[in-house]
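Mind having a look at this structure? Questions to follow.
Omission of a single protein chain aside, the complex is shown with its protein chains in their original locations.
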Amino acid sequence: MPEVPETLGAPEALLEVKGLSVRYDTAVLLNDVTLRVDAGETVGLVGPNGAGKTTLLRTVAGLVHWEREKKRGTRAGNIVIEGQVVFGGQRIDRLPPHGIARLGLVLVPERRRPFRELSVLDNLRAGAYLVRDPKEVTRALETVYGLFPILRERGGQLSGTLSGGEQQMLAIGRALMTRPRLLCIDEPSTGLSPRVRREVLAKIKDIGRTGITILLVEQDVSLAFALTTRNYILSHSRVVAEGTSEELMADERLRQRYLGVAGTA
Amino acid sequence: MVRYLNWLWREFKGEILVLPGRSILFFGAVALLALPLVFRHPYALRVLTMASIFAIFAASWDLISGVVGQLSLGHAIFFGTAAYTSALLNLNAGLPPVVTIPLGALAAVVAGLAVGIPCLRLKGQYLSLATLAFPIILAGLVMVFSSVTGGELGVSGLTRLAPTRLKEYYVAVVAAIVLILAVWKITDSKVGIIFHAIREDEVAARASGINTPLYKVLAFCLSGLFAGLAGGLYAHYMRIAGPSTLSVLTSFQPIIWVIFGGIATIYGAVVGVFVLFPLVEVLRVAPELRMLLYAASIVLVLRFMPEGLAPWVIDRLERKCPRCKEHNAFTRRACRVCGTALRVPQEKGVPSGG
Partner (left out) sequence: MLGNILVNALMNAGVYAMLAVGFSLMFGVARIINLAHTAFYMVAGYCIFYLVSTAGLPLPLAILISIVAVVVLAVVVYRLLIDPMREHETTVLILTIALALVLQEAMLLWFGGYFRSVPAATAGYATILGVRVSFQYLLTLGVLAGALVAVWFVLMKTKLGLAIRATAQDREIAEVMGMDESRTATLTVAIASALAGLAGAIVAPLYILEPRMWLNPLTIVLAIAVLGGLGSLKGSLFGAAIIALAESLVVFLVPQGAFLKGAFSLGIMILVLLIRPEGLFGVAFEEER
């Protein structure tokens, strides 16, 4: 594996993924992916189904490495991870997910995955697990309630009983409770009505404005491009293009091949 | 005649001798059949007779729990039902073992229906724990109706399996070879592929048009059939059917044997029984430490061979072709089926392909 020259990493880069490859047995899920997210940016990650977007976020959050460690020695668990993930100047590709969370990188997972049998409030508290000071927790809670007032109303309800849109807000709120530096959001609009989609994406835009860096995986390209500063297109496990929303949309070939297709999902 | 022998030899060479694992099993079976010609120690014959009977029981557990993935913690229900049925028919109706054992197995098939149908609604761990209940419930009934079942003492005084010790040995060994081959053939057949599919992904199996409930009940019945045959053989060999045939430990025995030997392989079940059962007997030299050493050796072996003994050995003696997935002896350089070059086995965690 050839090393990527250090000069690529400008000082303000928050997340750098360098030559990352992930294989499950013989299936290649990521193939030599290199990308970076600078502090304060909202970066979009788009591309067709099965391109490896979710795998990329799961690898960055440490879940693929964790799965590999757990399944070491079983016949099913032949997972290979190559390359580097650097967050805030520190290599994180060998850290367990909870160690990565401690550094301020948090994932809002695909399909939202709230702790279903826990109340909404307990879900948010679970997000604040690493925050020691109770005052800090209260403050974070107020911030989240300010962003999603509905969560305050539903505080005592079991999160499994929430609607899809509410669950998505809860998942984002829960992640915000960790006081993250980088928020990785995986397909927040899937399964939501167009109106709720726009609402959720608008909230993400608001979160970006507060200074939190965001890496957003989204199927709905037109919605995503409206709020991202820069984007990567992933296809067949590789990065095929990078640029601002305008640049990418202006490229007829890219639009037809990747963006148009992705936009109809 | 010569041509037939020739064909037999080629089949033998092509199907058995090519793979070390199969050769070991084949020669093991031959050794079992030939042993009494040179060695007739009654105690050794007794241990091997019991091991043969238990190997059938273990294989039947592997069929439902390993192959179909419906992990049963209550396999004693089949063993005990058949043992009691055979015993009662033998004593009260005077039927010979040739009749009572199949009838006992039939009763176990009915038990398979009784367990399998309610368990259709259950999945995973819930199913396992529910199956645990059935033999205990039956054991409670056996105790209550002690006038028929003999209560704690059981039903004793059954007709012998065969008139002499040697004949009993051959009945058990031949039954084991035939029945285990049958189980193995089932797992290798079309039905067997469906069984494997249910274990791997039941939803997907159903989605591709397989009537999974039907096949699961079928699997319970088949497993019950073989466990029942083992139970009947056991009752007639021991000449008693007691509540111990329904105990929790009887349910746990095949689990220990099979997982120790290697689950979902059938041959692993046989290996597990023929290693562990004689081990318990050998350990009789230290009666107080016997169970302790037994359990400790299981724990130790599994700590280092988590997939079980047989797969661990096979992994070292055979190599899977990366292209056609056929097994090959470790001595081969190229796959015997498709000719692909076989590489030296790599360290775990390192990819085998590109």
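Observations, loosely collected:
We call the chains A and B, going by the order they appear; numbering starts again at 1 in every chain.
Quick note on the criterion: a residue touches a chain if its C-beta (ideal position, glycine included) is under 8 Å from a C-beta of that chain, and two chains touch if they have at least 3 such contacts.
The structure displayed is predicted, hence computed values, not measured ones.
Note that of B:25, B:256, B:270 or B:342, the residue touching the chain absent from this view is B:256. Residue A:97 is the one among A:44, A:83 or A:97 that touches the chain not shown.
Among B:47, B:136 or B:166, only B:136 touches the chain that is left out of the view. Mapped onto chain B, the interface with the missing chain covers residues 65, 71, 118, 121-123, 125-126, 128-130, 132-134, 136-141, 143-144, 248-249, 252, 255-256, 259-260, 263, 288-292, 294-296, 298-299, 302-303, 306-308.
As for the chain not pictured, it touches chain A at residues 61-63, 66, 70-71, 73-74, 77, 96-98, 101-102, 106-107, 109, 113, 115-118, 122, 125-127, 129-130, 174, 178.
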